[in-house]
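Here the complex is missing a single protein chain, while all its other protein chains stay put.
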Amino acid sequence: MTTKCANKSEDSKKENICMSLPSKPEYVSIVRMTSSVIANKIGFNIEDIEDIKVAVGEACNNAVLHGCDSNIFKVEFIISEEKFIIEIEDEGKGFNVDKYPHPDICNPKESGLGIFIIKSLMDNVEVKSSPGKGTFIRMIKFLNEKDKAYN
Amino acid sequence: MTTKCANKSEDSKKENICMSLPSKPEYVSIVRMTSSVIANKIGFNIEDIEDIKVAVGEACNNAVLHGCDSNIFKVEFIISEEKFIIEIEDEGKGFNVDKYPHPDICNPKESGLGIFIIKSLMDNVEVKSSPGKGTFIRMIKFLNEKDKAYN
Amino acid sequence: MSLNINKAFDSEKNLWEVKLIGEIDISTANSLKEILIKLLEEKEIDIKLDCKELDYIDSTGLGVLIGILKRLKSIDKDIIIINPKPNISKLFKITGLDKIFIIK
Partner (left out) sequence: MSLNINKAFDSEKNLWEVKLIGEIDISTANSLKEILIKLLEEKEIDIKLDCKELDYIDSTGLGVLIGILKRLKSIDKDIIIINPKPNISKLFKITGLDKIFIIK
């Protein structure tokens, strides 16, 4: 077994779960499920859990669709008391983050909604990509005060 | 992100999912859930999925209970058409696999059932352990012909 | 974790009634596309999608629906979406697609 994951961070209150999976469509739902199980454990409400599930699904779709065949993609779940960070990384073809197509409702297209949906559903989204090397996306959902109190 | 996983094996028909998690009780159910989602995708019947879930849970319990604090444990799911292999590894205190306590129904004890349960539920179980270094357990469930045909 | 699709021709209202059960995602969107295209090859009429038991849809599923809608709009036909769950309505809303699909 060769999995290696630091599972440590500056802030000792944070805890990490790392996954790596084959870049294939049939594995995306496993990551979605895992993200919703973790979000539920952290204490997010149902709407937030759904948002996280969709956003994670979209990022995995991109990793798989634009990743290379017979490759893998990696997911890291970073759990703390007040937020849930999810990082998804592929070694696919990458893209120019400054000029990918944005959705235009007057001229709807079959593709180009993924990142827009992620940004709409999550509180904070960061995308880094190097053409030819791969893509990294970090998304954050903050736990609202009400759900925190409920924990 | 530092996850590293080969996700490749001699047999190209095999595919791997690697996870690493903090050695804490609250993360065991995430691995259980993930194992049952994967088993379901492979095509196992409900009874087999339950068996896999319990066996994986028991192995994770041991990794967490006998692992070191502030450490991690690793899980690898190896998926192929005819079987599901799960490997669980910790860097905990290890034990002597030739003389750990076996259950005795005439004198039931609060502990010592875990490995017995795993061996009862899975088709093939292998345990390797080095005192002071850690423990590795590999368990296999074969897909029966009926479920294979159903796929 | 999978998608079931039940289809029926409603001769009274002259439309395809399609029940979506399960999840539309990257691994199931293609089979939805194939089924809807086959229906339109048989008869190019309105499609009513009953989403009562649809638990999940993502951009790959929305993309399929947009493609089919464009084809239908070009002959003045529509896609009507009924009974969407809150998470599904939300996705149509944030993407603005609630303005081009008929959602009931």
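The letters A, B and C name the chains in turn, as written, and every chain counts its residues from 1.
The working rule: a contact is a pair of C-beta atoms (placed from the backbone, for glycine too) under 8 Å apart; a residue touches a chain by one contact, two chains touch by 3 or more.
Just so you know, these numbers come straight off a predicted model, no measurement behind them.
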item	value
Residue among A:37, A:63, A:88 or A:143 that touches the chain left out of view	A:37
Residue in contact with the excluded chain [from B:50, B:91 or B:147]	B:50
Contacts of subunit B with the absent chain, listed as residue ranges	25-26, 28-29, 32-33, 47, 50, 53-54, 57-58, 60-61, 64-65, 103, 105, 108-111, 113-114, 116-117, 120-121
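Here is the rule we go by: only the chains that are shown with their structure count from here on.
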item	value
Chain separated most widely from subunit C, comparing mean CA positions	B
Chain centre separation in whole Å, for subunit C relative to subunit A (CA means)	26
Euclidean distance of C-alpha centroids - subunit A vs subunit B, Å	26
Residues of subunit B engaged with two or more neighbouring chains	37, 41
Residue list for subunit C, restricted to those that touch at least two other chains	1
